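The complex appears here without one of its protein chains, the remainder shown in place.
Think of it as A, B and C in the order they're written, each chain with its own count starting at 1.
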Amino acid sequence: MSRARVQAEAFDAGLEIARLTGGRRDVGAVATFIGYVRDLNEGSGVSRMTLEHYPGMTERALEDICDEAFGRWDLLDLRVVHRVGALEPGEAIVLVAVSSAHRGEAFAACEFVMDYLKTRAPFWKKEETPEGARWVESRASDDDAAARWETKKTP
Amino acid sequence: MSRARVQAEAFDAGLEIARLTGGRRDVGAVATFIGYVRDLNEGSGVSRMTLEHYPGMTERALEDICDEAFGRWDLLDLRVVHRVGALEPGEAIVLVAVSSAHRGEAFAACEFVMDYLKTRAPFWKKEETPEGARWVESRASDDDAAARWETKKTP
Amino acid sequence: MKLTLLYFASLRERLECPMERVEMSVPTGDVAGIVSQLRSRGGIWNEAFAPGRAWRISVNQRMATLESSVVEGDEIAFFPPVTGG
Partner (left out) sequence: MKLTLLYFASLRERLECPMERVEMSVPTGDVAGIVSQLRSRGGIWNEAFAPGRAWRISVNQRMATLESSVVEGDEIAFFPPVTGG
């Protein structure tokens, strides 16, 4: 199974985690992150969100990020699932799950993958608000989060 | 529902995560950690593990750690589940799941709770190995991980 | 040279163009040369690719810059900063 998937359908977080650990006895730690659509962003109510992506490049960018994580930490497995299309508040957008022997590596790699995904994977969000539809603007805080990993030594 | 539980039964990670987010539209991020029994520890094969705890103090210590996390970060909800009794390699021992509006808080609080739990909650592991049963020794690396939070400013 | 050009998100909407296959002369052999041709179309094209605008580039599905080389058959995409996750 591919480590990174892009899909319109909802995913099952419990199933994704179970796939990382099922039948294995060497996994000591799984760190998981799930991102959700909030009903409020930048002070406006959000009634719906549409995620556009760049088919082909998206999968490649996600695989590159996974490779980078494997190069930096001693990981056992990694899963990235990102949804596209129309989503409503409360729905999950993205899941990153990382398995490792020890927790430090799992936590660091999971946060790293999210930070890189936020700045390097070609997805774009459009929100519907009472003021109309608008493209979500990129955040400087996401650039800062990704930049941390440029200089930080791996544990 | 209590934020911290101690139980002999297995838990369902997907269900625990769903309980944090179900019906909510203000959750932007859930960071989850699950720890598992490995079949190898300190160079020896592990065929079985037994977790002892201090009933009463355990729940209190876990609640204290949850309170501390809420005091340090802007969190929406938090769940800690820790198993006791006999466990086999591949089985999950502990789950920590944290919901927040943004991912930085969720990641930090999840790692913080695990680090504090490892050094402050009264659980003890006994392993069965080919060389006999032995109590797991505490690790200096866990003390170091917990000590990081003493001086670190919250984001 | 023959190129495939893609536009995404707000840029796609603004240009009212998701994709085009073009035959384009790019003497400099880099992305900047393509952008220069696109701007020469005038109007919204000139505005959208004005310097200082926050748009990103990929060449053959990898992040690239104005200085990146392009050759016959390449797939070049233009898009705003990404906002997934």
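Methods note: a residue touches a chain if its C-beta (ideal position, glycine included) is under 8 Å from a C-beta of that chain, and two chains touch if they have at least 3 such contacts.
Bear in mind that the values here come from a model prediction, so they are computed numbers and not experimental data.
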The omitted chain touches B
Filtering B:Leu20, B:Leu51 or B:Ala108 for touch with the omitted chain leaves B:Leu51
The listed residue (B:Gly14, B:Gly45, B:Gly90 or B:Pro122) that touches the chain absent from the view is B:Pro122
Contacts from chain B to the absent chain lie at residues 35, 51-54, 56-57, 60-61, 82, 93-94, 114, 117-126, 135-138, 142
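Criterion: only the chains that are shown with their structure count from here on.
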Nearest to the mean of all protein Cα atoms is the Cα centre of chain A
Taking each chain's mean CA coordinate, chain A and chain B are separated, in whole Å, by 22
Among all residues of chain B, those touching at least two other chains are none
Listed in rising order, chain C residues that touch 2 or more other chains are none
